[in-house]
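Apart from one protein chain that is not included, each protein chain of the complex appears where it belongs.
Showing subunit A:
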Amino acid sequence: MTAALAEKGTHVPAPADGETPPPAGGRQRRRRPADQPPRWQIYLPLGLYLLFTLIPFYWMVLFALRPAGSTSLVPWPVTFEHFEKVWSERSFGTYFLNSTYVGIASMVMTTVVALAGGYALARFRFRLKNAFMLALLCSQFIPGALMLVPLFETFRNLQLINSLWSVIIAETVFQLPLSMILISGFIKNVPESLEEAAWVDGCSRLRAFLAIVLPMLRPGLIAVGSFAFVHSWNHFLFALMFLSSQDKQTIPVGLNTLIGADSVDLGALAAGGVVAAVPVVIIFAFIQKWLITGFSAGAVKG
């Protein structure tokens, strides 16, 4: 640590507390040593927590890559037999396509619908606005699991049972309220004067929105969109209850079938888990920075 500090040329003698000038390096944030806990108080709990987070992931990868029956703690020699098995024999190829379809469709629907509604909430005053906001907030407290039975009825009436669209619609509906509240918060953070300037220049509202507001919403939209994708990629109950034929199933349902098998094939199960995890973990790695800034845009308090 000290070495790293010295390297940046920012090491300040500890007792010089109050009036230390900002360090020359510029990158180091100006904090007094007294404000910072000792390093071990950061690294020790963090290290322990990292173990708790990572061992389960490692365990899954280990089982997915080592041959059946092996008890080695390192996946060596590597085998891909489990992946081949789940992908074709256990139809994870089909599930993967279905899940991708559901994920992308509900992501697009959620984002577009929430963008329109969010814009109305951020930029207009209208009579039903407060009632609508209240409905959005209240819907946050409606548990989807309790809606299974009536939704099942509704989709049966619409003849959408066993169609991927039942899941897509249900996912979109339950993603909408939060997405809309978040997006309207993001739009409020874009100064309206920018839009007005564009109107003065003769832009229509739509053009001004597309040219000025939309680009500034990018981080927020990425956060909301990937939120929706990850959520519907992961969702289990709707797919389990609304989709009956095997070629319509999604990955979580496929995993559940593997878990529930009479004699659980742990290698195949782990490989299926890796297939389920890879897309969302990759998306997460890309968006996790935006997630923090997206939420801290004060959106939750909107």
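Simple rule for what comes next: a contact is a pair of C-beta atoms (placed from the backbone, for glycine too) under 8 Å apart; a residue touches a chain by one contact, two chains touch by 3 or more; residues count from 1.
FYI, contacts and distances are computed from a predicted model.
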{"item": "Name per UniProt, for the chain absent here [options: \"Sigma-70 family RNA polymerase sigma factor\", \"Zinc-finger domain-containing protein\", \"Sugar ABC transporter permease\" or \"Fe-S cluster assembly ATP-binding protein\"]", "value": "\"Sugar ABC transporter permease\""}
{"item": "Residue among A:185, A:220 or A:272 that touches the chain left out of view", "value": "A:272"}
{"item": "Of A:65, A:164, A:224 or A:255, the one touching the omitted chain in the full complex", "value": "A:255"}
{"item": "Contact footprint on subunit A, counting only the chain that is left out", "value": "1, 4, 18, 28-29, 31-32, 34-37, 39, 42-43, 45-46, 49-50, 52-57, 59-60, 63, 71, 73, 113-114, 116-117, 119-126, 128-129, 132, 135, 139-154, 169-170, 172-173, 176-177, 180, 192-193, 196, 199-200, 202-205, 230, 233-237, 241, 252-253, 255-256, 258-259, 264, 266, 269-270, 272-273, 276-277, 280-281, 283-285, 288-289, 291-296, 298, 300-301"}
